Structures are given as structure tokens and as C-alpha cells.
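The complex is shown incomplete by one protein chain, all other protein chains being positioned as in the whole.
And now, chain A:
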Amino acid sequence: MIKSIYNWIDERLDITPMWRDVADHEVPEHVNPAHHFSAFVYCFGGLTFFITVIQILSGMFLTMYYVPDIINAYASVDYLQSKVAFGGIVRGMHHWGASLVIVMMFLHTLRVFFTGSYKAPREMNWVVGMLIFFIMLGLGFTGYLLPWDNKAYYATKVGIQIADSVPIAGPYIKQLMQGGDIVGAQTLTRFFAIHVFFLPGALLAMLAAHFIMIRKQGISGPL
């Protein structure tokens, strides 16, 4: 039954090569921790992606309860954490996952750097990887404000102040982030939109580019 549905689609769209390419490509011995334990350093990229998936899933559940306005934001996070079944776990995974994804990405970057894997022909993939790094930092910065407690509020205030001190572009960056004269209602909705729509969209596009490139070029050879 399933097989005949698959065949029906495959006859029309020829989908087999797409996934067989991903599934069948050979993983060389030098990146396989089952053969060389030290090859665990090659796991960091995959783990970064794994935790990113956790972040997206837990974030989707958080938005079911979170209310992005200054009156209710704190109360909704408080409610989510203490009253909703498993709410504390989901928020905890999102909170700690945010730190973990930075750690894993950092380790992945160092692995690529010290194994010289960014060298020709993989320069573009390195640049895209750095863009992913900056997007992740942006996600961390915007997500920090959302619980709307004092820690969130003052960290954002200081962050925007620092951005404001950049010559020429500073006041525009500040206006873009703050959306008004103070860190307030507008800032919260902007940060929410940036955190939930803009940056994840950019992140997914960059991840797709990252993966297509690695598939196209293959992993770098042994040292």
C-alpha cells in the first residue's frame, strides 16, 4: 500500500535520487567516532543542529502561552512555568538549550578552524556558518527580553545603549530595535517578531545553504 503510493509519486516526480543521495553518501572513517574516539569533535555540528531543532520545537510550544505585551508577558511566562503541565520543562529546555546551542556552535567553529576545513573550496560555507553564528547571537539577545523581568529589561536597555553609541548607524539601529523613545511596549513586540519570525526565517535559509554546500562539496578529508 505505502509502497504503491511511493511508486506512484516516484513515477511522477522522481524523488528517489533526492533522498538516496542524502542517505547513501559515504561517511569516511576519519570522522566516525566509532572508529576513532577523537572523531567526536566532528559531532558538534550535528549536535548544534539537533539542539536547534529542540529550540524550534520548544519555542513553538512556548508561543502557545506566551503573550507579547508588557502587561501580560511576565504573567504569561510565570503561568506557563508554574501552572501549565510540563511548562517548566519546556521553558527550561528552551532556556538552557539557548546556552547549549551557543556552546555547541562555538565548539563546532573551533573544530572547523583548527582542522583547517574552511580552506578552498569551502570558503563560502565558512562565511555562511559565521552568519549562522551571528543569527544565533541575535536570537539569544532578542529572546532574553521576552520574559520581561528586571534582568531582561535592563540587559536590553544596556544592549540598546551600546548599539546607540555606534557612530552614524547607532541611532538608527536603536530606533529599529526600540521602536520608540524608551524600552517599552514597542520594543517587546519588535523583539518578539524578530525572535520568532525574522531571525528563525533567516536561520533556516542559512542552514539550508550550509547543508546543501556540505552535501555538494563533501566533508573535508583527513589531516
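In the analysis below, a contact is a pair of C-beta atoms (placed from the backbone, for glycine too) under 8 Å apart; a residue touches a chain by one contact, two chains touch by 3 or more; residues count from 1.
We adopt the following convention: contacts and distances are computed from a predicted model.
Engineer: Among "FAD-dependent oxidoreductase", "sn-glycerol-3-phosphate transport system permease protein UgpE", "Quinol oxidase subunit 3" or "Menaquinol-cytochrome C reductase", go ahead and choose the protein name stored in UniProt for the chain not displayed.
Structural biologist: "Menaquinol-cytochrome C reductase"
Engineer: For the chain not shown, which residue from A:Ile9, A:Val127 or A:Ala208 touches it across the whole complex?
Structural biologist: Considering all chains, including the one not shown, the answer is A:Val127.
Engineer: Which residue numbers on chain A touch the omitted chain?
Structural biologist: So the residues of chain A touching the missing chain come out as 22-30, 32-35, 40, 43, 46-47, 50-51, 54, 70, 74-75, 77-78, 81-82, 88-89, 91-100, 102, 110, 113-123, 126-127, 130, 134, 137, 140-141, 144, 147-155, 157-159, 162-163, 165-167, 182-184, 216-218, 220-223.
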